[in-house]
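Only one protein chain is missing from this complex, and each of the others stays in its spot.
Presenting chain A:
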């Protein structure tokens, strides 16, 4: 009884203290983002109890293990997100959910977390477009963002790398237009359009503004592909005029890769066409610890799909419980920030940082012997 009265009394006192505080000193009297999932995004699918719905694609390789890790952490932290899970795979077409269902779900939920989809080297059906590309085209997920950032206690050759790579991923070399005009002669078309180039350039600059970045570097090969990459470059230059307070520079892709491995700290935000972006993404991920620690996201006007930055399925590790879930957990934290659940997002990020800083639990790729599960539980124990 006394316990109850004491608690009631304490609650009342706390309440009155909150009321006393004005806006100028603190923020709000009501508890801030916590328990405010109902209001994250108006267009988001929210169920009755005000939980956010999110499409989940485990993917191939170690994807399901990593996604499981995310779900465990969400469960432990009590994050109000419900997953709508779809098995989606190109290497296992019989079990895969139809593309329309997955696209419909993402279009409805507006957010998705996705493992990596394996792409076979040859096509079963004779189609040139991979499943990944079909998904991107169906949802018009044109912008891929990979934030390459050095993590604490991850031993690498370079320190304090912090750059954002933005990649156009619906045209260019990935247009899936290849044909053999004469036997022995194959032509592969690379498509560059002004509309899509301007769109990605604007995305890059807007992202730089949002993230308070100083510089945007356009990566190109316009000295060889004068028309195609030339158009991309011109579109970037055109957009740069609208952003007088952001520095703009251009770099040829070969030089860029060299600079990236010798002096990665010079880069801030990079904007690239499709293939160069893919290469630079993976290169940069390698600089800060590999595919297991770099998070990425793809955006359309309406949807956001969060996935690993370097798309590597790591099929050698399937079932061995050794994959590093850091990248996937960072993705989930970014997803939470996107739907305005900032406190949860910070909670997960802080927990990951703490585990990495402590350095006691390290997966194999970071030079330790811990398992995926060990790492997940270490993160859960560090949630504050």
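Just so it is clear, a contact is a pair of C-beta atoms (placed from the backbone, for glycine too) under 8 Å apart; a residue touches a chain by one contact, two chains touch by 3 or more; residues count from 1.
The rule is simple: contacts and distances are computed from a predicted model.
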Name the chain not shown, per its UniProt record: "Isocitrate dehydrogenase [NAD] subunit gamma, mitochondrial", "Eukaryotic translation initiation factor 3 subunit F", "Nicotinamide-nucleotide adenylyltransferase" or "Rab GDP dissociation inhibitor"? "Isocitrate dehydrogenase [NAD] subunit gamma, mitochondrial"
Thinking of the whole complex, not just what is shown, which of A:147, A:202, A:220 or A:311 touches the missing chain? A:202
Identify the residue among A:127, A:178 or A:302 that touches the chain left out of the display. A:302
From A:99, A:224 or A:242, residue that would touch the chain that is not displayed: A:242
List the chain A residues touching the unshown chain? 22-24, 27-30, 32-33, 36, 38-44, 50, 110-111, 143, 195, 198-199, 202-203, 205-207, 209-210, 242-245, 297, 299-304, 338-341
